[in-house]
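The complex is shown incomplete by one protein chain, all other protein chains being positioned as in the whole.
Showing chain A:
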Amino acid sequence: MKSTRTTYISKMATDLKPSGIRRFFDLAAGMEGVISLGVGEPDFVTPWHIREAAINSLERGFTSYTPNAGILELREEIAFYMKNQFHVEYAPKDEIIVTVGASSAIDLAMRTILDPGEEVIVVEPCFVSYVPMVELAGGVAVRVQATKENDFKILPEQLESAITSKTKAIMLCSPNNPTGTLLNQAELKAIADLAIEHDLLIIADEIYAELSYDDEEYTSMAAIDGMRDRTILVSGFSKSFAMTGWRLGFVCAPIEISSAMLKVHQYALLCASTMSQYAAIEALRNGRPDVEEMVKSYRRRRNFIVQSFNEIGLTCHEPGGAFYAFPSIESTGLSSQEFAERLLMKEGVAVVPGDVFGASGEGHIRCSYATSLEELQEAVKRIKRFIDSL
């Protein structure tokens, strides 16, 4: 019999670092009267007609498994949606897989494309799961830093210098969590050229695509010339339709990649939740006005919070999408961890220190504006008081 518990744990799991967000959650969760700008999900409840569709599916007894790739009707709606909204075409039968949130889609992509030791270039600051998911799939994450000097847009030359003979893919997220940075068509094109030149895949996390606030229409990486065949496009319902708890995402990729991903998916997860899939059909069919209303509301709150931060001395670039502002706190002389921790203790405002999203996030804090305007106003007031007290 093995003597200690740790002997049961794999080296991989032992070496995984707990997310830096977790520590903050533990700190903030026990406190009273906290205003949280630390939440990475919409403040809207899923629109009623979508919830009602799920209830209806339960009442009618649709409680069995669905096909591995998801209900065909849903995949057809996704194909229609992607074509209409983002001008990319995928075959519903072969090129779309419904997943358990976008996270499982990214995991699926990594496990399908990576051989041991192969590299994925991960652009930081980014969502905390990318690097661990590369590593869990046996790959090596090569981090490159998007910097504040470039409004957190990665430059092609930075990517190029990270490419080696082992590079398989570039992991990209636009609009970005945590910076809100949105890449325009020309910027995507420059990265695409690189991918084509070096024969790389791009895993495009476009979960925030609907939440983009520029006048210019959103461009999907897969819509760039020559990129459809080398893009694994990840998206979902969590952010756009306020459906985080439903755990429903999808991944679109050319048939060779999709069919390989489907093999992994069928053994790992079988299929996504059935009632969530029925809800998603309703979301795609009738949820457009909801999305538009929510986008409007986020845009106004973004404008408010960005201008307010700049006024109180926290330099903040204007994020083109998502629902995060990523102001610099360097003027305070504190590290982002110190700033966030002391702000929480002193004024009861929870933000996420930028360094948990990657080295270049240091000196910044992530503030989600997916919270009520009243709370945002109060948070700004408290943050100002905190800065003035330093």
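The rule is short, and it goes like this: contacts are C-beta pairs under 8 Å (C-beta built on N, C-alpha and C of every residue); 3 or more make two chains touch, one makes a residue touch a chain; residues count from 1.
Methods note: contacts and distances are computed from a predicted model.
Asks: As a check of understanding, state which of "Indolepyruvate oxidoreductase subunit IorA", "Monovalent cation/H+ antiporter subunit A", "AsnC family transcriptional regulator" or "ABC transporter permease subunit" is the UniProt name of the chain not shown.
Replies: UniProt protein name of the non-displayed chain: "AsnC family transcriptional regulator".
Asks: Check each of A:I255, A:L373 or A:L390 against the chain that is not shown and name the one that touches it.
Replies: That would be A:L373, which touches the missing chain.
Asks: Based on the whole complex, identify which of A:K83, A:K166 or A:R300 touches the chain you can't see.
Replies: Final answer for the missing-chain contact: A:R300.
Asks: For the chain that got dropped from the picture, name the residues of chain A it touches.
Replies: 19, 21, 24-25, 28-29, 34, 36, 38-41, 43, 127-129, 177, 296, 300-301, 303-304, 307-308, 350, 352, 371, 373, 377
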